[in-house]
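Reviewing the structure listed below.
We show some of the complex, not the whole, and keep each chain where it was.
By written order: A and B. Residues from 1 in each chain.
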Amino acid sequence: MNSMKAAVFVEKNRIVLEEKPIPEPGPLDALVRVTTTTICGTDIHILRGEYPVTSGLIIGHEPVGVIERLGSQVQGFFEGQRVIAGAITPSGHSFACLCGCASQDGPHARHGFRAIGGWKFGNTIDGCQAEYVRVPDAMANLCAIPDGLSDEQVLMCPDIMSTGFSGAERGDVRIGDSVAVFALGPIGLCAVAGARLKGAATIIGVDTVAERMSVARRLGATYTVDFQAGDVVEQIMTLTDGRGVDVAIEALGTQGTFESALRVLRPGGRLSSLGVYANDLRIPLEAFAAGLGDYSIVSTLCPGGKERMRRLMAVVDGGAVDLSPLVTHRFRLDEIEAAYDLFAHQRDGVLKVAITP
Amino acid sequence: MNSMKAAVFVEKNRIVLEEKPIPEPGPLDALVRVTTTTICGTDIHILRGEYPVTSGLIIGHEPVGVIERLGSQVQGFFEGQRVIAGAITPSGHSFACLCGCASQDGPHARHGFRAIGGWKFGNTIDGCQAEYVRVPDAMANLCAIPDGLSDEQVLMCPDIMSTGFSGAERGDVRIGDSVAVFALGPIGLCAVAGARLKGAATIIGVDTVAERMSVARRLGATYTVDFQAGDVVEQIMTLTDGRGVDVAIEALGTQGTFESALRVLRPGGRLSSLGVYANDLRIPLEAFAAGLGDYSIVSTLCPGGKERMRRLMAVVDGGAVDLSPLVTHRFRLDEIEAAYDLFAHQRDGVLKVAITP
């Protein structure tokens, strides 16, 4: 009974379900029995070998579950408690954390920043597409699920919702702003919801898949634009009477979306980038007003930590946002290879899958 | 044909409809024919002699209308255009304006702040409860009404909506915050809507009038608390599991609401004050943690200017907020004395009245 099932990265194009030992929590850790988890676009990058991780690593960074055992130094939680943890698990005590930059959490060294250092699950330590997961720095990362919320209702909090909302937050969306969101996958859809939640008056969602555009309108988009139906920059400039948008959110990770996002900004506007890029980016001279346009370009890694999780679950609990349309398919952990197959090929209108061990 | 009807402050407890000359716009002004206006709680303070203005002044600061004539130096508008102007009409070129503090607009002197200096209509110059109003610094203050919006849909923009929203903005409401709003008159109701618009997860409206509490829930309050049904601080602490709220918005102007707002704040929380006070305020030592609680207390005068008006109308136009429940009664300008009577005594569940010349 010391082994469990887990989705393991073996090699490029092979994530398989294997038997692995149940992890032992250290003094500051917690062992969480996973009750629901999901697959992220980043996991597909790992599957395809586009983002390198060690062979043998358990994948997954979006855990919902029950505390099975607490490390000897962990206070403030109890075994049997329903919890989530963020995809990003900052220590709380690094220089990066204390500098307001927890997602770039560093080692216990003198200065302490490490790019993407806060992302540990399914990246630098075993993840949660498994029956159990070890949560590091449990006091900073576990967050109790409010009574009355189901696993699926909070399943988007660890990553998708935190990342998507941060697109609007870091873009500093203000009451009355106009916002364009480029690409309406799960992250972009949450960015639409986040822009609405921050008071945007006009939200323009850009994609070409009708279902995604429809979900975007349900989540608050006032317009959707099909980039295959004409020049996307022209369409957005027309919708904004030639003014451009205050904030453009990039949610795909390509030169095309990045560049279009810049081109639709009004001078002084803010480009909030959420995508994971695979190539160098180009900033066209005239779209950047030769450096004199007062533009801002900001990029963001998913915010984590228990306070962030508490806030996101409070948003769900208060009813301000309903992300239930995002879970389109459900699988048992046993079927995770099929789930990967569906999700990687974006078949059957899939947005997000729920995986239950 | 050079005279018009206008509501004039004569003396304490006497605002009457009189014939007055139609104003002449100066080179930087515009003459606007008023099509709809309303009465504000501040006008009642004026009526009662609690806020002093000159005898003979035309009252009112919330104009919706049509441009009748433009001053010789005014560009960017045309006669016949449907417009609003904010209750606060900053010049745009004072030191205060250029320092980001336009509501405290100053004279053309060296430094240029004057407390409440941006509030001119019905305070230091003739107001808009009249057939015509002169709008000063028209280029900074007129804003075209988007096609398709009715007068009543934009009637709250000049003051109520701008003030109420600013309560949430200056309180820096963040996604996932809990917010308490003290007093659910028109301003408080707009503060509820503003807190929702800024991403609050939990919004607690405080009042004792059932209709107002009901409108608050329609506008986004997750809870309403009747201050006559028990200690209001205790009720809010219970609703927040003893944590207190991140932001408390005061929307009445009394020691009681101010003090309760402070007492329900979690340490590090922000008290955003919108009320007009009539007496000195007291900060209780222990509620202020003796100065060591990282509290913020911020006060705000209604933001004005055409960009603010444009943004608020965009919010209405985009459908993010529907304030139509606020207009409960309608009067012709001829009947304004009756409207004052109803509004001053808060009869018949009145929230806001629409006045049409």
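Rule of thumb we're sticking to: a residue touches a chain if its C-beta (ideal position, glycine included) is under 8 Å from a C-beta of that chain, and two chains touch if they have at least 3 such contacts.
Please read all numbers here as calculations on a predicted model, not as lab measurements.
Whole-complex copy count, one sequence throughout, 2 copies displayed: 4.
Heads up, the rule we're going with is that only the chains that are shown with their structure count from here on.
In this assembly, the C-alpha centroid of chain A lies 39 Å from the C-alpha centroid of chain B. Within the complex, the chain B residues that touch chain A are 165, 169, 174-178, 194, 196-203, 220, 222, 310-312, 314-315, 317-320.
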